[in-house]
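Comments concern the structure below.
Missing here: one protein chain of the complex. Every other protein chain is in place.
And then chain A:
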Amino acid sequence: MTDTPKHPRGVLAGFGRMWAIALNTFREAVRNKVLAILVMFAVALMAFSLVLGQLSLHEEIRIIKDLGLAGISIFGVVIALFLGVNLLSKELDRKTVYAIVPKPLHRHEFLLGKYLGLVVTMVALVVLMSAVLAGFLLMQGGRHGVLMVRAEILILLELLLLMAVAMLFSSFSSPWLSAMFAGSLWVIGRNTAELEAFATGKLEGSAGGTVLGVVLELLPDFRMFFVSGANFDETVVSVHESFVSWAYVGSASAYAAAYGGMCLLIAVLLFQRRDFT
């Protein structure tokens, strides 16, 4: 081999290297049987909503929409935790990283490439599950509609943020611990309203209340992405009637990007210093 092709340089080359890692991560995910089974369960839950719809009194479309979104969200969270916590630990356990890090790429490109692969995987899964949900709605004579798209985008943003949090934990702890930490943060993050009420109610003025307030500011606000049933300007938000605007989806995207970006930055710093013994 004596021919020396020109190599791309700069940002474009960096993206090319990350894309190589991302493509591999995507392949790993779609060839994983566990993931396929979880997606099948989500679709089965949506199919079950057809049966439940029949039992309701002319509320078939509402039930399919509610159960469908819940299915995407619940199974999405399980998939996000499963993928996020295994992302780095598998590489280290199986020592596959030993052959990759010495290749012409930066360590941060490797890590961000892995996350990019997860983003591609999760977008594909949410689009697939949303398409199935739209199919079920059509079968019952309903419409998927733009409100559902906004709700699905919010779920996707939540899952992408959760994967960034899980990846941060997996950069320094075992998969089980990472799943436990990230899972706990998700549960707390979904219930910040109750904790806020506690901090500003019973604990108001006390040191505990102040500490809880600060902690709540630091924790990821997953409630922001699950708005159905919430009260906005004295209007109850729901995909069936009045839902959040595109501007709200935009601000939620900015929050997810900022918080997720911070998690990735810390994960990169930890990964950068790591010895692969």
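As a working rule, contacts are C-beta pairs under 8 Å (C-beta built on N, C-alpha and C of every residue); 3 or more make two chains touch, one makes a residue touch a chain; residues count from 1.
Going forward, contacts and distances are computed from a predicted model.
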Chain excluded from display, named as in UniProt, from "ABC transporter, ATP-binding protein", "Anti-sigma factor", "NADH-quinone oxidoreductase subunit H" or "Allophanate hydrolase": "ABC transporter, ATP-binding protein"
Contact residue for the chain not shown (choose from A:A20, A:V149 or A:A230): A:A20
Residues in chain A touching the chain absent from view: 1-5, 7-8, 13, 16-17, 19-21, 23-24, 27-28, 31-32, 94-96, 98-106, 273, 275-277
